[in-house]
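Notes follow the structure.
Omission of a single protein chain aside, the complex is shown with its protein chains in their original locations.
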Amino acid sequence: MATLHDSRPGAPRLALRGIRKVYPAVVANDGIDLAVMPGQIHAVLGENGAGKSTLMKIIYGVTQPSEGEIAWEGRSVRVTSPAHARGLGIGMVFQHFVLFDTLTVVENVALSLPGNPDLADLARRIRAVSERYGLPVDPCRLAHGLSVGERQRVEIIRCLLQNPKLLIMDEPTSVLTPQAVRTLFTTLRQLAAEGCSILYISHKLDEIRELCHTATVLRGGKVTGTCVPADESLASMARLMIGKELPRCERGAADGTGEVRLAVRGLSQATADPFGVALRDIRLEVRSGEILGIAGVSGNGQQELLYALSGEAPLADAAAIRLCGTAAGRLTPGRRRALGLCFVPEERLGRGAVPHMSLARNGLLTAYGSGLLRFGMIRLRAMHELARHCIERYDVKCGGPDAQARSLSGGNLQKFIVGREILQCPRVLIVAQPTWGVDVGAAAFIRQALLDLRATGTAILVISEELDELFEITDRIAVIAGGRLSPATPTAQTSLEEVGMRMSGVWPEPRPAIDEPEPDPDDGPCPPAGELEPWARRHATGKGHSHAA
Amino acid sequence: MENLIASVLAATIVAGTPLILVAMGELVTEKAGVLNLGAEGMMSIGAVTAFGVALAGGGPALAVVAAMAAACLMALVFGFLTLTMMANQVASGLALALFGVGLAAFAGKPFESATLPMVAPLRLPLLADIPVLGPALFRQQAMVYLSWLIVAAVLVFLYRSRWGLVLRAVGESPTSAHAVGYRVIALRYAAVAFGGAMAGLGGAFISVFHTPLWAEGMVAGRGWIALALVVFATWRPLRVVLGAYLFGGVMIAQLFVQGSGLRLDVPSQLMSSLPYVATIVVLVLISRNAHTIRLHSPASLGQPFRPDA
Partner (left out) sequence: MLLELEARPTASRRMRVLSPLAAVALTLLASLLLFAALGKEPLAAFRVFFLNPLRDVHALTELLLKATPLMLIATGLAVGYRANVWNIGAEGQFIMGAVAATGVALAAGDGGAWTWVAMLLAGACGGGAWAAVPALLRTRWRANEILVTLMMVYIAQFVASWLVHGPWKNPEGFNFPQTRLFADGSLLPILVEGTRLNAALPLALATLLVAYVFLERSFHGYQMQVAGEAGAAARYAGYSASRAVWIGMLAGGAMAGVAGVAEVAGPMGQLTESIASGYGFAAIIVAFVGRLHPLGICLASLLMALLFLGGEQAQQFINLPSSISKVFQGMLLFFLLGADLFIGYRLRFARAANPGRLSWKT
């Protein structure tokens, strides 16, 4: 391995040696060595919590290492700030974009450039770069009107305008459709061919195998190995990443004949939020004993749909949502819970749990109906008992029922929240982003818990951006795009590519249903299946497919 | 009749000027994402400092500078608490208000029976001779013209300069601004300091130029009204000016009623309470539409910024 201070032609562009970063509660990086050559696409692979983001923050100057050295182009440096990093030639595209919503694209880019650039000239340069690298974007649009894919393009262009020698991409594909991922890879390959080094942070093994020249694997803050992804199998990389095989979920077959527990018909809602998405004529059904998944890149109406389903944004039309037969569109969240609905929200701290409260009191948040109250007063012992039971049953690693919610890791808190909802024996469970930011072990646990719940007859709706996850646990899949929902297809009968295409908003509409009767609550197993069959038949014969985005 | 209109206009402008000054300062502070509720306290400190310095023979100019410095210092204490010690902004602002008013009352005790000579207004040549508008607008105190200059400066700064753009970005998303590399805390300190200086200026105007005496509580809630003004104007400078003069008009309504010779049997307390009632009405009107507020308010207002270690 080349030494740190080496200015020969074969020397690494960026070299890290012994990087260590200590936080009060955790050692995020421990003795990390890394070398990136010019023109190389170098993956940094690791699951959530392995220390990848911290390492990138150190390289980009957002934070300083506790120990260790950084060498840039053969010379030892200390990257003191993002501006300094940019001056060196390092650019970073963040996972959570750092655009200012009320400013235009040009203004946003201008903010990250030194000096006082002329906006008209800058707009010209933006157009030039965007054309050269296939990243279409309009410089004069306000940032809040951009789609997620467009925002990422702005971020990339912002970096490219400064002619970086190293580009850091932090989990870039978590917000892209499969087709958009292809486009991104083309751009990145072009950049690498021109001599730019790329640090590609991800936990997605197949993408790394497809795109990257080499990979450094992190686990628990340490480097567990380096490899050439093309020479490895998914299994061997997984073993480097998590130390064992990727866990698989056990699932039985879905029945498909349970009664309809959640029925949504003609759900439309305009949005008052200037940055929101309007819902248009959403239609879905979830039966007892099945898991329906909704795929989609964030920003297509998932938030609005979840608020409408949970009751936080009541609808004008009460019958648009039926919970176990009862019209629930205008009911408050409390009333919907009384009907048997439970909900795991996307945000853990601050919404699913109160950060400074103990786990016991957080259990009370939604599970108050499970015998925790008497005459309006809290039964302290019952409350503690519930929390203890949840912690034990769902393998929550914490300091006990009195531990503050914010002291738990993401995975453990998510297990607690999921457990709390499941322990209320819901008739319908809605889960948003069940394993976002959660380590692999906890993610597998949660998915298995959902599958087990399905077996007991609960109807489960999962909204997720992770296609792999949806394909693993759902029985049927629908796609939400631009506020509209596609018809649901059985997961076994569709593919990643097809779902990806639907994410751009085009899908074959079902034959207009002829006067369907409202599902009768006393009705037997199924509502009319007419809606699903014609589409499935059409798909099988290859007609009516959509074109690429 | 002409004289009446001119003098009503002139009085309205005078009444609105301290509001404009304080509200401009608060607007810049809030645009950076910091909610400083201590305007009443800072104004009081400014008022008592200016009066004390003027009484000691320092002259109006020095009094004004001293007031700005004193109020700025108080604002920096608030800034230290909220930006460096990361205390709750609402509680800290309230503390500043209570402390400032109390300190001013205490420090101003010796001044209670003193008066200052009236400061002569500054007549702008030529402009002052325009009928009606001339006497109304251009025979005012120098501070009034200063307030107009300050409004213009704030407009240029916020919407035409780079640092104004950065300030707005900081107010919208401090974490993004930090990630891009701007020094969020330093910028916020500067915004808070400016807010303090303006509040001091407003207070000085009241005690030295408007009614040149000192009484405990003479600021009479104008700091709070200025805060409401910023919300009412949805954080836009020109609307602040409009609102300030509207309020100024309400405040002098009592004088207007008496001056017009109408024999209304309205208790004086009712007239005096009009500005406060008006503030409530105005707040309700503007807050009804959550949409507007969301669109224009700095998104990070009131939330502490914690840079990662």
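Each chain carries a letter (A and B) given by its place in the written order, and its residues are counted from 1.
In this section, contacts are C-beta pairs under 8 Å (C-beta built on N, C-alpha and C of every residue); 3 or more make two chains touch, one makes a residue touch a chain.
Since the structure is predicted, the reported quantities are computational estimates derived from the model, not experimental observations.
**Q** If I consider the whole complex, including the chain that's not displayed, which of B:I5, B:A91, B:L127 or B:L238 touches that chain?
**A** That would be B:A91, which touches the missing chain.
**Q** Considering the complete complex, identify which of A:Y133, A:Y200, A:F343 or A:W507 is in touch with the unshown chain.
**A** Of all options in A:Y133, A:Y200, A:F343 or A:W507, contact with the hidden chain holds for A:F343.
**Q** Suppose we count only contacts with the excluded chain; which residues of subunit A make the list?
**A** Within subunit A, the residues that touch the unshown chain are 18, 24-25, 64-70, 76-78, 310-312, 332-337, 343, 345, 347, 350-357, 361, 364-366, 368, 373, 376-378, 380, 403-404, 406-407.
**Q** Could you pull out which residues of subunit B are in touch with the chain that's been left out?
**A** 37, 77, 81, 85-88, 90-92, 94-95, 98-103, 105-106, 109, 216, 220-221, 224-225, 227-228, 231, 267, 269-270, 272-273, 276-277, 279-280, 283-284, 287-288, 290, 293, 306, 309
Simple rule for what comes next: only the chains that are shown with their structure count from here on.
**Q** Considering the complex alone, what residue numbers of subunit B touch subunit A?
**A** Residue list for subunit B touching subunit A: 162, 165-166, 168-169, 172-173, 175-182, 290-291, 294-295, 299, 308-309.
**Q** Given the complex with subunit B, which residues does subunit A contribute to the contact?
**A** Touch residues, subunit A against subunit B: 23, 57, 61-63, 81-83, 86, 94, 98-103, 107, 110-112, 116, 272-274.
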